[in-house]
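One structure, pasted below without further comment.
Excluded from the complex is one protein chain; the other protein chains are retained at their positions.
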């Protein structure tokens, strides 16, 4: 089977580079187009410079031209790593032109006819595409993946909600530098420091999980009813968001049942054996001091949600530590897995 | 007035060095004796080596002999920077011998006839000394200061409890390396990493504030009734513990009243103008991204509790960010302030 | 005596902030004017935001207006913290208008009629001002201080050259983040990393010391004849440049003589007791592992050059480790000390 041609919007940024890293050897997809900013458009990807990842730039993209962001693309599938302000026009234009756009931008995440998708969490929400197409009169589609902090939390909430019901959650995050893009946070601000603030982050974390865990009925999502409070901090690590989470469940299961439910959680991507799906969506570690950001973020190639220290919370009932790789599962990898689900469900090709 | 001679137990460790830094020019106290471990006893303080602070070792201690920890001391006041396992025997022995021991060790913090003291929070608990002396038949005393993470939280709780009542609190901490002593956490564990665990810390944070905010009646403390849930993390910063705190109050004041109560909080040490007391026990910062550990930990010479981002919490009602300097206010500085209160109240000299 | 009014060009950047920190309580100078970029001009200094130092913004500048960089100033003395591209026009204009400009910019450092000055090293070069005034027909003056890496190296070279002659030097530097200004190096580039390159730095370090150690004769400087090779690296520390230096001397003194010469080095600023001059321009540490950047950079309020590990080098004869505070002695503090010398020598007021 020939691979599906894909385009990457905003290919030179941090998330764009992750898309290239994940897609240049992907079994289903083949990079066919790259777009960049005004500054880089017209050059080749190699000339544009600025590769920041610790693995080398794949040779296959070095000579690819960088197209302007308003170029017409002939790839049926497009991944968007655009900043949210630039994403709106570009993604609408491409969906209108019949492309399926898997977007990491926050722009359309909360738009009511746009799926906010984690394949393990709410694969059924893909059906929103029909509503979207009908309402907007286009043949393309926009599908989004959640914020990097919402992603691992929602994975855990899915397992808990299904088993025990979920009422209230508290999320305090310690987030990696790569989440701020590049150049992002100046190093002078981060040596020997923690910054207890990330612009715009907390509202996303307090609302995205509810949409994903909501129910789709008659082309409309009713958000899940639980309440979240989030406090987001920037810490001096490269990749990986660590979250201290407390949850109030509807039932009061023994601790070992909570742990078992997390450990045994499997979902559609595992069943379908999607290429980027980890064998275990949630990995529960036993060590008293795990998960640690550096040591555990690459679990399942950065696609697993890593959990530890599940214990009782005197306020909400249960508390635990959750870790997710923010630029893999929480950004580019999440989008790629979404696209793999689209292929498996027949939306592409 | 001649200065009161003091001894420092465990003078070579991180907290011991902070004691020396704070006391070598203190207006009320004069360093008269230093004790150390078997390894260092017998040498001078300068010979023992291992000064780790970023200000130079004060010349006045360089030639002082390091006494063994079981030496008889002739200083009426003793500060203890002993590790908790070594503290028990030494502190009991010295109190028995008539010394007043201001201890930073955790050993006796929760002992019912031992004051766990923050002068701004519970100066009246000093009266427990009478009970302690009667019950134990000694003329000395043991007074403790709380854990470095409990300290700033309890300062905030005092202000809020008095004004609005306090029901439940959630504390997620990001704690500095110096809190682990020296050598403490290996650097290989802390570059590009956060460790979501600090041995023994969470139970302290969940119980100490209640004792301090409890009421003393007939020589007995009834702990305050509120409940705390704590999650403690180690982050790669040198000094300063940052805490994301949510609180449930008994009343529902407008946000500006909560902020005003924190900002205007003053207490006995400020009235008495104790030498080490900050002019403002709680400093509220307005910047949306403050307090930051490195930039704000030295507020009030490291003796103020720094607060920012006071806002509504959809779960418990209010949330805020709190910062305290862990080896100043949270350790040596806290003990020194306790001793200053003892002097002001006539317990010494 | 009333204090001399001074202006600060580029007052909002990292070096500009250091100027404010040093000058707001200076015994000779009083801040009378601040200039900023187009973005900040017109606001007050407090409104402009972006204070990055760990001590609070002095209250006295909070309400001062930020002037555009082409404003006429009525302060006889001006400190320039402008980036080198902006410095040229502004500094020429102000010198033309009769101001004395103490500049930290690199623009005019190597210009032949402009003093490149370290008061301990080449105070006699101040006389170049007469040449400068005659040649350029202005009543003002431009005086520069050297690059932050050249500064501590040249201090050491002065002492060695005078005592033993100097033939060749090798300088390998490990430089702090603050040297790159703000925002400077992205944190994503500096966690768990060293960058073996700083744009434009090595040529400065290879040429500035020779000018400063050159001889002034008939209004012209003949550079010192020794040769330098420099390799500059960026390391993840906040402040302080550490340099591994090897030197070939003309004579072959015993090691203890080299150490004694460094330790006993004193110069004009110490004689004149200039307010910002450290009592010891060079501090030699004995510890086998000193100087360390964080622990020793503040020696002499960041104005001393700190030396350690003086020993034999099998290639060039002698090697040692040298540390200087890059934004204090190596930038703003250096400029302020230059201005103090100007006052003491009667060039001002």
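Going by the order they are written in, the chains are A, B and C; count residues from 1 in each one.
In the analysis below, a contact is a pair of C-beta atoms (placed from the backbone, for glycine too) under 8 Å apart; a residue touches a chain by one contact, two chains touch by 3 or more.
What you see is a predicted model; the values in this text were computed from it and never measured.
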Checked against the full complex, the residue among B:183, B:199, B:254 or B:346 that touches the missing chain is B:183
With respect to the chain omitted from the figure, which of B:91, B:120 or B:192 is a touching residue? B:192
Go through chain B and note every residue touching the omitted chain. 14, 52, 177-178, 182-192, 236-238
Considering the entire assembly, which residues of chain C contact the chain that has been omitted? 168-170, 172, 174, 189, 191-197, 206, 227-229, 231, 233, 235-238, 242, 244, 246, 288-295, 308-309, 313-316, 319, 321
Hidden partner sits against chain A at residues 54, 191-192, 294-295, 298
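Everything that follows uses one rule, which is that only the chains that are shown with their structure count from here on.
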Can you work out the whole-Å distance between the CA centroids of chain A and chain C? 48
Averaging over Cα atoms per chain, report the distance between chain A and chain B in Å. 42
Rounded to the nearest Å, the gap between Cα centres of chain B and chain C is 41
Where chain A touches two or more other chains at once, the residues are 189, 191-192, 236-238
